[in-house]
Each structure stands twice: as C-alpha cells, then as structure tokens.
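A protein chain is absent from this complex, but the other protein chains hold their places.
So, chain A:
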Amino acid sequence: MAAASASSFIPLKPRPTPRVKLGAPQSFSFRRPALAPARLRISCVAKPETVEKVAKVVKKQLALPAETLVTGDSKFAALGADSLDTVEIVMGLEEEFDISVEEDSAQSIATVQDAADLIEELVRKKCA
C-alpha cells in the first residue's frame, strides 16, 4: 500500500516477476501478490452508527441545532459549510476515529455518506 499513499516515492525493489521454465507446463505454483487498486471506492453501505457519529461531528462543527436532520445524503455545502469547514470536519473525524485521511481521499468527500464510507475503509485497513 506504500505505492498508493506516496505517489512520488520510487520503490527500491522491483516487484517479483513470474519466472516460467521453458518446456515445463505453464503452472504458476506461487502466488502473485494481490494488487489492491489504488483508489477503491467501496460501494457497500457504511454502518449506521458510523453515519451517526459523523453526523454528530458535523452538527457540532457547524453549530446546527440538534433537531436538524443530517442524513447520509446531506451535502456539506448544503448544510452551510464552506471549504475550511469541510477540512475542519475531516480533521474532527480524524481525531474521533483516530485515523489519518489522505489528501486525495479528502478531496472526494462531498456528503456525509462519503465520509462514513471512507472512515469505515480506513478503520478496516488499520485493524487489518
């Protein structure tokens, strides 16, 4: 995953290439390292309690009254957040879930659901 997070980093060791013996039947008895795609958008739904926690952080940050409905589809811009607010919300989520959000992942967050999905993915990677 190092290649995914630092795009300017030049890997020192080349990845192992498959060696095929001439004349032997084509059998890959070893396993190629599984390449995880660099930007995988998980399309499965995040857990509702994650969405709840995200909504709580958002409401506190934007000082919204408690009865405002913040659902998965609410866009940050629609709730009255400017770009600095969005960054601050992402920072608040980083602190709340103890994760570290990459620069390019942070750009793609537009709704509460995006944030919750990204958090789930990062938490899963962290525990894995």
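Here is the rule we go by: a residue touches a chain if its C-beta (ideal position, glycine included) is under 8 Å from a C-beta of that chain, and two chains touch if they have at least 3 such contacts; residues count from 1.
To be clear about the criterion, contacts and distances are computed from a predicted model.
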| item | value |
| --- | --- |
| Among "NADH dehydrogenase [ubiquinone] 1 alpha subcomplex subunit 6", "Mediator of RNA polymerase II transcription subunit 22a", "RecA family profile 1 domain-containing protein" or "Myotubularin", the UniProt name of the subunit that does not appear here | "NADH dehydrogenase [ubiquinone] 1 alpha subcomplex subunit 6" |
| Residue among A:60, A:75 or A:124 touching the omitted chain | A:60 |
| Where the unshown chain meets chain A, residue by residue | 60-61, 83-85, 87-88, 91-92, 94-95, 98, 100 |
